[in-house]
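The complex appears here without one of its protein chains, the remainder shown in place.
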Amino acid sequence: MKRQLPLILVFIFGVFMIFQYFVPHESSEWVFEFLLDWVYIIGIFALALGIWSLVRVSWDKIHKRKENWPYAIVTLFGLAAMIFFGFDYGRHFFSAEGLENFMFRHFFDYIMIPIQATMFSLLAFFIASAAYRAFRARSLLATLLLMAALIVMLRFNPYLGSFVAEYMEKTASWLLNVPNLAAKRGIIIGVGLGIVATALKVILGIERNYLGKD
Amino acid sequence: MEVMSMGTFLWTSLGAFLTLATFSFLYKDNPMYKLAEHLVVGVSAGYFVIILWHNGLQPNLFSRLDDGNFYFFWLNSSRPWYIIPAILGAMMWTRFSKKWSWVSRWPIAMYLGIATGLSIPLEMRNRVNMQLYSTMREVNWENFFGNGFLDPTAGYSGLLIFLGVLAALFYFFFSKEHTGLFKGVARFGIWILMIGFGTSFGYTVMARISLFIQRIQVLGDYTKISWSGASGAFLTVWFITFGIFVALGLYELAKYIGNRRTAA
Amino acid sequence: MKLKLLFLSCLLLAFMSVAMAQENQDDSLPARISKVNVHAEVVDSVRIAQIHWRISSDDGNGNDNIKEYVILRGAGIKGPFEERGRVPAGRDMFIDTLFRINDLEDSILALSTELAPSPITNLRGHDKDNDHGHAIDLLWDISADDGAGEDNVIAYTIFRADSLPNTFFYRGVVIKGGTSFDDVGSKEHESDSYMPDFYDYYYKVRATTFDYIPGTSDYYYVIRTVANDTSKFQDSNPALCNNSIFTDSEIFGPVQCYGQWFNTARIPVLVFVIGFLLVTIYFIKKARGGAKLFIRRLAGIEAVDEAIGRATEMGKPILYVMGLGVASEIATIASFTILGRVAKKVAEYQTGLIVPCYDPIVMTIAQETVKASYMDANRPDAYTDDMVYFVTQSQFAYVAAVNGTMLRELPATNIYMGKFFAESLILAETGALAGSIQIAGTDEIAQIPFFVVACDYTLIGEELYAASAYLGREPILLGSLKAQDYAKAGVIICALLGFVTINFGWDGLAQLFQVPNSFFANLFGGPN
Partner (left out) sequence: MNIFDRMMSLDRRWVFLLLALVCVITYAIPFPIKINVTNEVSSVFNFIDTLKENDIIFVAIDYDPNSLAEMHPMTYSIVEHAFRKKLKIIFTSLSQNGPGMADLAIRDIGDSIRVTKTYNGITYQGREVVNGIDYVFLGYKPYPALVIVGMGQNFRLPFPTDYYGTPLDDHPLMQGVQNFDQVKCVIDISGTSGVDMWITYGQGRYNFPLALGLTGVMAADYYPYLNSGQVFGILGGLLGAAQYEKMADNPGRAIDGMRVQLYAHMVIILFIILGNVGFLMSRQKKRL
C-alpha cells in the first residue's frame, strides 16, 4: 500500500505512455488526452507546495528571530502584496482581471524585471574577473578550449583589419558547424541514452528515490 | 525624446534604484542588496501564485467543475470526474505531515509514470535515432577540399563531423581501458569536445556581457528621459535615487583609503 | 489533523470557486455565431450562394432567447450590408440567389463559358496513414488551364459532401499547381470540423479563376443573431463568398477514413527502445548478481586521492561542494558516492573536511554519508555534525558564503561534484585565487568550460556517473552505465556501417534509422 501501489502506478502509466506513442488510434489518444488533462491539475497542486514551504521558512525565520529575519518580512510582504493585487484587490477571484491590475503589472515591470535581470547581469563582472584570475591555459586541453573561445569572441571584431577579420569569421563559423557540431552530437546521443536509461529504471521500479525514505 | 508622467517616472525611478541596489553587491554584500534579493523572492513567488491560479486552477479545474447548471457542488456539473485530479492534487499536500506523507506518493507516482513513459520513445527518437540518421551523411567527395578557407560544406568537413561524433562517443565509453589505438581515438575525441566547449565558452561570455549591456541601456534611457523632462520634482527624485549610492560610495572609499593607511 | 485541514481547505476552495463563478455569467446579448461558411454553386443554371453556420450557443440551450437569424450581404468586408433574408431560430443554412445565368446577355454568357477553365482530372483519395482517422488524403492532376492553355486558374478549392445528393462544404484551398490536399478533420464531436470515421464522403475539387462575370464581385455575408427582445442582437464576422468563374471536377467517392492501431513509421524507435530495455535489465541483473563489471579508471578520481594526500601534508582541510542539485538528481546521487569515498580517505588521513550545502535534504543525506564513511574508517570519534552544514537556498548568497569559507580556510583542495549553474565560475575563480587544487565534475554541459579552464581536473558529463559507479560499485548505477556503454557501442557500429554503405551509394541501411520512416510505412503501409 505504502510502497507497492506507487510502484505499480508508475509501471502501468509508464508502459501505457510508451506504447501510446506507437498507437495512433483515437481510443488510445482519448485516454492519453484524459491523462494529460489530469496531470496539469495535479502538477499545479504540487507547485503550490513550493510556495507554501517558502512561507513556512520565512515565517520560521521571523518567529525564531534568526539572523536577517527582518528581510523575511520583506519577502512575505512582496508575496502578500502580489497576491492581493493579483486578485484585483480581492474583487475578482475567478476571472483574470487581476492580471491586468495596475499595481500587479507595475510590481512586475518595475520590481521583478529590474532585480532579476540585474542579478543575472552580475555574472558579466564575475566572468571578467574570472577571465583575469582563473581562466588559465593549464593544460593542452584548456589551451585548446581557450583558443576556440577567443576565435568565437573575436568573430565580429573590425579592428583586426578586414583580412584577418574575414578569416576569423570563417574559422568561427567552421568551428561552430564542424567540430562543435560533432562534439555536441556525441554528447546529445550519450545524454539521450542516459535519460532513457533513467526513465526505464523509474518505470521498472529499480530507481525509487522519488519515494523518499520512510 | 518622450516626456513621461510623474507616476511613470516614480515607478521607473524605483526600478533604477533597485537595479543599482542589486549592482551594489559587486562592491560587497550589503543591506540594500539583501533587501532587493528578498523582495524579488517574495514578489516572484506571489506572481507565481497568481499565474497558477488564473492560468492554471481556474480555467483547467474550477471552470470545468462548474458549467452553469450547478446547485450541489460538482455533482451535477457535466464533467464531475474533474474532482478526481483535484483530490489527487490535494493528496500532494500531505507531504507536510510526517504521518500521512506516504499518501502523496500516489499522485507523484501517477505524474512520474506519465512523464517518464512519455519521454522514453521521444527522447530515443530525437536524441538517438535522428542524430544517428543524420550522422550517416554522404561525404561531398566531388568537392572534397571545398571552396575557400575552412568551408563547412566541404568533403573533409563532412568526414570530420562523422569521425568527431564517433570519437566523442568513444571518449564516454567506459568499458575499455584507453590504450593503444583506443588511446588515440579517445584523445581525438577529447580534443573535439574541448573545441566544442570552447565555442560554448565564447558564446557564454557574449551572453553574460549582453545581460549587463541591457541594464546600461535601460538606465541610459531612464536618465535621458528624466533629464529631458527635467522638472523640479523629477530632479529631486533623481537626486534621492542616486544620492544614496554616491554617498555610500564615498563613504566606502574613505574607509578603504583609511584601511590602506593603517595597513601601511 | 493537518491533513484534514488541508483537505477541507482545498474542497472549500473548489466549492467557493463554483459558487463565485455563477456570478460572472453575462446573459445580456445573444451569443454571436462563431462560424459562417459560404460558397457559390450553380444549381439548374442559377448561381447561388450557400450559407451555412453553426447555430448560436443560446439557440435551443444556453439562455435560449433567440428569435431569428438575419442574413446580411455586402460587397466589401466593411459593408455596407443589405438584408437578404431571415430564418427562424434553429435553422443553420440559407440560400441566396446571386444571378440567373439565363438572364445574362449572350455576349457575357459566351464570355463566361469561354473563360471557364477545364476541370481537374483523375481525382482520387484514401484514408490518411498512421493517424487516428478523421482524415483523408486527396490527389488529382492539375487542370489544363493551370500553367498552360488559358492559364487563368489561380487556385483549387476542395469541397466535401457527407452524403449524396447533398450540399458540399468548403474544406480548403490549394494554390495553382497543387495536386494534393489532406482533409484533416477533428475527432471531437463538438468541434465544427468533426469528421466521423467509417462514413462515406464525397469530394469535388473546383478550379477557380480570377475572372468575374461583369457586374458581379465577391460578396461578404454576416449572420445577425436576434434575441426575442429584438433590440438585442449580435453580428458574426463577415464570411467571404468567392464569386469568380469556376469549373467543378466530377464527384469522387465514396471514401472512408479510419484510425490505425500501429504507427508503422515509428518502428525504428520501438526497436531501439526494446533493445535498450533488454540490455539495461540484463546488466542490472548481472551487477546485482555481483558480477565483476569493468569500468576504466578516470584521471579525476586518481587526482582526488593524491589531492587528499597533499592536503594532509599541508595540514589544511578539504572543501567539498555538492552543487545546487536536489537529492533526487542523478548528478547529486553520484556526488554522494564520491563524497563517501572522499570522507573515508579524509578520515584515514585525519584531514579536515568542509561540506557546505545548498539544500537541507541534501545536507541530511550528506551527513549520513560522511558519518558512515568515518565509521568504515574506524574513526567515528573524529566525525562531527558541523563538518556538513546548511548555508542558504539563494544562489548568490550561497556562493558568497562558500567564497568566504574558501578565503578564510584556504583549503588545500576544492572538490565540486554535482549540479552547477551560473555560480560555477565564481566558485572556481575564488578557489583558484586561494591557490587550492580544484577537481570538478558536473553533467551540466553549459558549465563544463568554466571548470575546465579554472580547475586542475574535470569530470565531463557522464564521467561523473562513471566515477561514482567506479567508486561506489552500486549495482543499479553500474548496471545502467554498462548498458549505456553497450548501447553506445551499438550506435557507433550502426553509424560506421551506415556511413560506409551510404558512401558506396547504397542508402538503404541509413534509411532504416529515419523517423518517421518511409521504408517501414510503405512496407506495411496503406493503399498508396
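Per-chain residue numbering starts at 1, and chain names A, B and C are given in the order in which the chains are listed.
In this text, a contact is a pair of C-beta atoms (placed from the backbone, for glycine too) under 8 Å apart; a residue touches a chain by one contact, two chains touch by 3 or more.
Model, not experiment: these values are computed from the prediction.
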item	value
Chains still shown that are in contact with the chain withheld from the display	A, B, C
Residue among A:L9, A:V23, A:V74 or A:M153 that touches the chain left out of view	A:M153
Option from B:M6, B:I51 or B:I84 whose C-beta touches the chain left out	B:I51
Those residues of subunit B which, in the complete complex, touch the missing chain	26-27, 44, 47-48, 51-52, 54-56, 58-60, 63-64, 114-115, 118-119, 122-123, 125-127, 130-131, 133-134, 161, 196, 199-200, 203-217, 220
Contact set of subunit C toward the excluded chain (per top definition)	34-35, 184, 186, 188, 191-193, 237, 433, 445-446, 516
Residues belonging to subunit A that touch the chain removed from view	21, 29, 32-33, 36-37, 39-40, 43-44, 47, 95-96, 99-100, 105, 108-109, 112-113, 116-117, 119-121, 124-125, 127-129, 131-137, 146, 150, 153-159, 169, 173, 176-177, 180-181, 184-185, 187-188
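Heads up, the rule we're going with is that only the chains that are shown with their structure count from here on.
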item	value
Intercentroid distance (Cα basis), subunit C paired with subunit A, Å	17
Whole-Å gap separating subunit B and subunit C, where each centre is the average of the chain's CA atoms	19
Shared-contact residues (touching 2 or more other chains) in subunit B	25, 37, 41, 57-58, 61-63, 86, 89-90, 93, 96, 120-121, 124, 128, 132, 135, 162, 165-166, 169, 172, 193-194, 197-198, 200-201, 204
Residues of subunit C touching at least two other chains	10, 17, 21, 266, 269-270, 273, 276, 396, 445, 449-450, 452-453, 461-462, 488, 491
Residues of subunit B that touch subunit A when the two form their complex	11-12, 14-16, 18-19, 22-23, 25-26, 34-58, 60-63, 82, 84-86, 88-90, 92-93, 95-96, 101-102, 105-124, 126-128, 131-132, 135, 148-152, 157, 160-169, 171-172, 189-206, 208-209, 211-212, 214-215, 218
Contact footprint of subunit C on subunit A as seen in their complex	18, 21-27, 29, 45, 57, 93-95, 119-120, 122-123, 126-127, 129-130, 133-136, 138, 141-142, 145-146, 149, 187, 189-191, 193-194, 196-198, 200-201, 204, 206-207, 209-210
Subunit B contact footprint on subunit A (complex, rising order)	2, 5-7, 9-18, 20-22, 35-49, 51-52, 54, 58, 68, 71-72, 74-83, 85-87, 94-96, 98-99, 104, 106-127, 131, 141-142, 144-153, 155, 167, 170-193, 195-196, 199-200, 202-203, 210-212, 214
